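Take a look at this one; I'll ask things after.
Of the protein chains in this complex, all but one are displayed in their positions.
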Amino acid sequence: MEVLPRNTIHHLRCPVLDVVELEGGHCRLRFHAPPIARSSIPGQFVNVRLPGRIDRPRAFDSYADVVEYHKTHPVGEAPFLLARPFGVHRAGADGWVEILFKVVGRGTRLLAGAALGSRLDVLGSIGNGFNLTQPPQTAVLVAGGTGIAPLYLLAERLHRAGSGLVVLVGTGFALPMTLSDSDEVVHFLDKDVTAVIDEYVDLGAVVRIATIEPRKGCHTGTSVDLLSQYLQALPPGERAGKAIFSCGPWAMQAAVAGLAARYAMPCQVLLEERMGCGLGACMACVCKIRQETGEYKYKRVCVDGPVFDANDVGWEARE
Amino acid sequence: MEVLPRNTIHHLRCPVLDVVELEGGHCRLRFHAPPIARSSIPGQFVNVRLPGRIDRPRAFDSYADVVEYHKTHPVGEAPFLLARPFGVHRAGADGWVEILFKVVGRGTRLLAGAALGSRLDVLGSIGNGFNLTQPPQTAVLVAGGTGIAPLYLLAERLHRAGSGLVVLVGTGFALPMTLSDSDEVVHFLDKDVTAVIDEYVDLGAVVRIATIEPRKGCHTGTSVDLLSQYLQALPPGERAGKAIFSCGPWAMQAAVAGLAARYAMPCQVLLEERMGCGLGACMACVCKIRQETGEYKYKRVCVDGPVFDANDVGWEARE
Amino acid sequence: MSEPKLAVDLAGLEMHNPLIVASGTFAYGEEFINVGGFKNEDIGAIALKGTTLEPREGNATPRVAETASGMLNSIGLQNPGADAVVRDVLPRLRAFDTRLIANIAGGTVEEYREVARRFARAPELDAIEVNISCPNVRRGGAAFGADPTAAADVVAAVREAWGGPLIAKLTPNVTDIAPIAAACIDAGADILSLINTLRGMVIDTATRRPVLGNNFGGLSGPAVKPVAILMVHQVYQIAREKNVPVIGMGGIAGANDAIEFIIAGASAFSVGTALFWNPSVCRQIIDGLRAYLIEHEIDDVSKLVGTLKTN
Partner (left out) sequence: MSEPKLAVDLAGLEMHNPLIVASGTFAYGEEFINVGGFKNEDIGAIALKGTTLEPREGNATPRVAETASGMLNSIGLQNPGADAVVRDVLPRLRAFDTRLIANIAGGTVEEYREVARRFARAPELDAIEVNISCPNVRRGGAAFGADPTAAADVVAAVREAWGGPLIAKLTPNVTDIAPIAAACIDAGADILSLINTLRGMVIDTATRRPVLGNNFGGLSGPAVKPVAILMVHQVYQIAREKNVPVIGMGGIAGANDAIEFIIAGASAFSVGTALFWNPSVCRQIIDGLRAYLIEHEIDDVSKLVGTLKTN
């Protein structure tokens, strides 16, 4: 897989334009960051921190400013928060960037509560995005949970590049997007499985959803089930020109990678790992990746990824 | 000095009713705390914390609530802030309490930025207030800087009890109260010294102000100068029935205590010391106080004070 | 699930729940009764303020300084002396429906023994905690707890004077806490508690002086929790072999923190600094602990102790 040249990582203070609470503890947050909006490619991520309302280092305009600041501000006591990584969900020509996330801990909870107009500390865009040098005829997008978020930017760009889209989504109980029912039945699934996501349908995608708990219109099971049925139903001759793009939890992606290998389909996966710096400097976010020599070595998810070829990932190295 | 019985210390979450920025980096903050408003006596203080907007332990209504909370909230990571002590400045019959403070560090800065309606964590009222069992005919209130704040509640109560008031204030450069000019010249001062504080004048007080930098209507110097001139001008026969009440920085109060002793005037001082618990439990806030035996011993400012008889304080123990 | 059992028995120290208020953060226990929201029932035991043979004045002020997620203190063991505590304080504490643990300190082995002897006369007392972080005045001021032999000497001396549950409170300011824990057990400690504070300093850059009157002090609060959790885990490896329960502390500010300590190996836990910024924290911790046990279907808190599965 060709590695794209690394771009500048912008460090910006970005005003929050909009925060929308969505079903199931999800949240869509839009902020203003023209250089990031301009340069983001699908699969890249931003590293976001919510500075305390008052308690934060800020840019200084003058020495006097610095002096005044340090008099009243014991900087070491600022609320400590490592940046949180989120895939770029959407980006607009007029300079906004959106992330879509689930509230799972302290950082996401703070972000979900960000006041409109308050400023986020954003580093981005980071990492190598999906390799789109040869857009496939049909892209099969497989998402587990919030894995749906970074895949949307990808779907948009692929659609623009003329690729057809198949979108297979697995979710715990709720999706942060608009669900509808479709009358069209797709050939590789039961006829009862009809739920679609409007945003993807608007891009002309074939969409199907799997849920763990039975739910009307959804396949009861996982996104891996959907993919498995899709691939099984796919005549071998039609595999060419199709490629899989996946994002979600490790175990799910390991299974996706297994299916891709079995059917000899190209597959790119967007990985998640706990990060220190998000800049390639601390070696925290590593993952075993196969080298040209065949050896597996720890590579950094933040700047060597987060997208890797599914074939290269040492899936068994982590449970 | 008689020690008043200790009251219950309420621990309340108090909505902020009003925050007003005043001259010279001062701030007046009003919050809703009926039990504290009802029970506060002059010289007592409240211990105030600004909980993080979201990141704070809160009261739970049910187990489910607790479970949910701890899932998403690593409590140990809540922004750490010891409570900040402030004298009760004013309190209203309808349950509000006001503090008046100067922004000097992190805690006061956070408080000054508190959003209306947000809740403060308040413990109060704490400590023994001023001993008012025998209100003097004339009370001489001496304030250094924000020492003016806790003395206002005292002035109100003394006024109600029929005491005459002389208020002598020293300030760095600005006062958080309404300044006016008076035509009346008080006998113990230059005729140019005419600045008064309206709030105290409304209580019938004779008020005069000293500033370090020359300023129109103010005595150039300190509140100790004003007191010294007042006492010097006072015919010895008129000392009876007068008492001094003081609040301000240590060095200023030591000087006030010295003058009180020289002129054999009763004098109560409100002391400040860095606190851990503000509840009498940690022994952080101590100060040398003379015992009945004549020996000086460390006493806790928070619950054994913050008001002490000026004669009992070991002034030289601290510079 | 029915109510999980919260009562614990630590080598004879029976508490109705595993929450102890930490020594030095609760004085002699009387202050918090004035505080609205604080409930006696919420605590299993009170570790009383560190007490020496003679009354002590303590250090110069300021005695506390706030730090990032923590605080430094240098109280310097201000206390009225063992006799006064036994005579005046303990009888008053009978009213408390909770266990009472004396926390004793000294400058020599003999002083520790003697303080323990005085406390041994108090019928109200349930346990003695030996604070071995104190400087040994005979050996240039190094802490007793910094050296296995000195630590054992202190514990053995107290053991002679006191037949009830004996807790050795370990200092974290050591290269390796394991041999010190082992030495304390061998010298007769029934229970180990840790951590005491980490040594630290804060400088006021305006005056270029240390903020604390005593220059340096002990760091406590959430900042130290990762250090404390690891040490509890290490000490538990040694203590469990000898059936010695561990009391964990350092930075507990909520139920989740307490649960971390229990999983790491603590049979009970202490809450100190958090009381200063949240006097209702004990209730919140006990409620949260109960909820956790119910959610994880654990019917007795003791079954959670030391359940850490290392990677």
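Order as written gives the chain letters A, B and C; numbering starts at 1 within each chain.
As a working rule, contacts are C-beta pairs under 8 Å (C-beta built on N, C-alpha and C of every residue); 3 or more make two chains touch, one makes a residue touch a chain.
Keep in mind that what you see is a predicted model, and the values were worked out from it rather than measured.
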Inset, instruction - Quick one: say which of A:Leu12, A:Ala91, A:Leu151 or A:Val193 touches the chain that got left out. - result: A:Leu12
Inset, instruction - Using the definition of touch stated at the top, determine which of C:Thr25, C:Thr108, C:Asn136 or C:Asn256 touches the missing chain. - result: C:Asn256
Legend entry - Of A:Val46, A:Ala83, A:Leu132 or A:Leu270, the one touching the omitted chain in the full complex: A:Ala83
Legend entry - Touch with the omitted chain, as defined above, among C:Ala84, C:Ala120, C:Leu230 or C:Ile294: C:Leu230
Inset, instruction - Since one chain isn't shown, list which residues of chain C touch it in the complete complex. - result: 60, 67-70, 72, 142, 146-147, 173-176, 198-203, 205, 207-210, 212-216, 219, 221-227, 229-230, 233, 251, 256, 259-260, 263-264, 292, 307-311
Inset, instruction - Could I get the residues of chain A that touch the absent chain, sorted low to high? - result: 6-12, 35, 49, 57, 59-60, 63, 66-67, 69-70, 73-83, 121, 123, 273-287, 297-298, 303, 318
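Everything below uses one rule, namely that only the chains that are shown with their structure count from here on.
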Legend entry - Contact pairs, highest-scoring chain pair: B-C
Legend entry - Whole-Å gap between the CA centroids of chain A and chain B: 54
Legend entry - Whole-Å gap between the CA centroids of chain B and chain C: 35
Inset, instruction - Please compute the C-alpha centroid of chain A, do the same for chain C, then give the distance between them in whole Å. - result: 46
Legend entry - Multi-chain contact residues (two or more partners), chain A: 77
Inset, instruction - At least two other chains touched by the same residue of chain C: list those residues. - result: 66, 68-69
